[in-house]
Structures are given as C-alpha cells and as structure tokens.
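What you see is the complex with one protein chain gone and the rest in place.
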Amino acid sequence: MQIHRVVRDLVTSKRNFWLASKSLRVVEDAGGNLEVALDPIGTKPGDYVVTIGISAARIAAGNPKITTDLTIGGIIDHWDENRWRN
Amino acid sequence: MQIHRVVRDLVTSKRNFWLASKSLRVVEDAGGNLEVALDPIGTKPGDYVVTIGISAARIAAGNPKITTDLTIGGIIDHWDENRWRN
Amino acid sequence: MQIHRVVRDLVTSKRNFWLASKSLRVVEDAGGNLEVALDPIGTKPGDYVVTIGISAARIAAGNPKITTDLTIGGIIDHWDENRWRN
Amino acid sequence: MQIHRVVRDLVTSKRNFWLASKSLRVVEDAGGNLEVALDPIGTKPGDYVVTIGISAARIAAGNPKITTDLTIGGIIDHWDENRWRN
Partner (left out) sequence: MQIHRVVRDLVTSKRNFWLASKSLRVVEDAGGNLEVALDPIGTKPGDYVVTIGISAARIAAGNPKITTDLTIGGIIDHWDENRWRN
C-alpha cells in the first residue's frame, strides 16, 4: 500500500456507470506525482492516507464491481512531511 | 487511477478477437509517456481523462472478457496543463 | 496497454508447462527496456505492436491458464519512430 | 517479490473494515521509498523481509477478503545492508 496526501476533489463528466456516484480525490505521493483514488471513508484535502491498489482496491470500495484501481483505506494519524520525504 | 490526455486514435491490423471492434486511444501522462487505452465513452484528442488499470480496466470496458489493462473511465472537467505538471 | 517494438524471438529451455509450445518475443519500449511477450498473432522483428498486461494478458493468450503477464494484442499500422519517442 | 526493511508501525484512524484489526508496517526499499505492508507474521523495526504483492498479497494475508496489496511473507536470515544496495 502507498502513502498519499489528498490534494482536492476530482470533477468528471461522462463518467462510467460504476464510478458515477463515487467520491474521487486527486492524491499525490512523496515525489509530487498525481493519481486519482476512490474515497469511501471521507477525507479532506491535506489528509495523509493509506491507499490500496490492485484487485484489493475494488474490494476496499465495498463492492468488487466498482471499477477502481486505487482506494483510500485509512487516514494516517500523526504523519508529518519530514517523515514522508526521507 | 491515472490522469491522461488523449493524443490520437490508434489504428491496428491483426488485432485480437476481443479488442477487434473497440476504440483505442493513444494517451500521454504528465511526463509525456505514451500508453494505449480503451475508450468506451467517446473522447476526442486533447481531452483530459481518468484512466482505470489492473483488473478494473476489464470491468470498466463493460465486459470482463475484453482484454484491456487500461480503460478510460471519465472526462475531467476544468483541468489545465499547469495543474497537471506540478 | 503499451507500445512495443518486436526485437527477436526468445529461445528457452526447461520452460514451464503452459508456455511450452508458445511463441515468445523479446520486445523493447520507447526507452529501450526489454521485456518478453507472448505472441499469439504472428509478428516479425521490427513490427510495432500493442501489448496487453495484467490479468488481461492471460485472456488475450486465448486460454487464461497460459502463464503470461504480457501478450501482443495487435500490430500498429503506420507508426514511426519519431512518433514513438516524443 | 520485493525485499524491504521494516521501519515502524503505522497508526491510522477511520480504517476500512477488513484492515481494521490488522498490523500495518511502514517498510522501505533499497532506494529509501516508503510503502505500507500488512504483517501477519510478527516483525519488528529493522527486520529485512520478503514482501508479496498483487493478488497474492491477499492470499498471503490468510483471507482473500483482506484488502492488502502488499503483505510480509517471511523474515530474511543473514541479510546485510551492503548486499541490499548493490
């Protein structure tokens, strides 16, 4: 699993069926690379989170038909930027 | 999921059975790396899109027998190049 | 999916059961990195191809028991080296 | 599978259901990149471990419903930092 920081919401049009009503967040890793994660737990910008990839991402979404390859699995307590970029 | 920009269509010959009648798009990421994504929703060059990988790509194609490992899942509203390359 | 160029055949001994009678090709990406792909459609050195990874690679092989993680899915028409390395 | 060194525990709040009661460890690779792995065997900071990814990570967790994409599979005997960074 990866450590990401939530950057902002992602607004899309013409979204596919299984993602249609889901919250998507733009997240960044320690190198500043952006990815998009499904958020089933409710996070806000600035939160450090654990993200789950691969087929586990679909299970973590609560329904394996949900077409995500990256899902937020938890909010990390007491993480600071210095520990992240070592 | 990743953020990509649609570059152009991809024309292939001798394509395998399950991809035979599908729209394929060349997409690029923030670093200019090219990949090929299945497009089930109808995009045009220049669109910024969310792409879905791993086994979720097959489900997002509408039929898990479709042999894709990257499928366009939505068109992003209001994305600009500066936000992409941060 | 990725864009690769076919480099040459790969000859192996002591190959596992499900790959035993299959054509394997050494392929390279835009950066010159080599990988090995299963070729169910018949390609020749120099062809630019679309390669399919993840679990879709096994389906694209025609039998999901075939133990491949990268399978050639089509030959690209009218690709040139300049478009590849942009 | 990858070789990682256990760095410390990870404490999260609002964790998803299937990870709720599991031990998570921050691990680092030879390049110092941090990831998070499920630990079903009991490791301590400083241990060198083999980590299992992809769908095998869920099986290695003891229950394929556990939403992990990286699981510690064993502790490596007699590994030293010099052999790691070659």
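First chain written, first letter: the chains are A, B, C and D, and each begins at residue 1.
Here is the rule we go by: a residue touches a chain if its C-beta (ideal position, glycine included) is under 8 Å from a C-beta of that chain, and two chains touch if they have at least 3 such contacts.
Everything quoted here is computed from the prediction, not taken from an experiment.
Participant: Residues on chain C that touch the omitted chain in the whole complex?
Facilitator: 10-16, 18-19, 24, 26, 32-38, 53-55, 57-58, 65-70
Participant: Provide the residue numbers of chain D that touch the chain removed from this figure.
Facilitator: On the side of chain D, residues 1-3, 30, 40-42, 50, 52-57, 59-60, 71, 73-78, 84, 86 touch the unshown chain.
Keep this in mind: only the chains that are shown with their structure count from here on.
Participant: Counting in whole Å, what is the centre-to-centre distance of chain A and chain B, each centre being its mean C-alpha position?
Facilitator: Those two chain centres are 20 Å apart.
Participant: Send over the residues of chain A in touch with two or more other chains.
Facilitator: 53-55, 57
Participant: Please categorise the chain-chain contact pattern as a line, ring, star, complete graph or other.
Facilitator: Graph shape here is a line: each chain touches the next, no loop.
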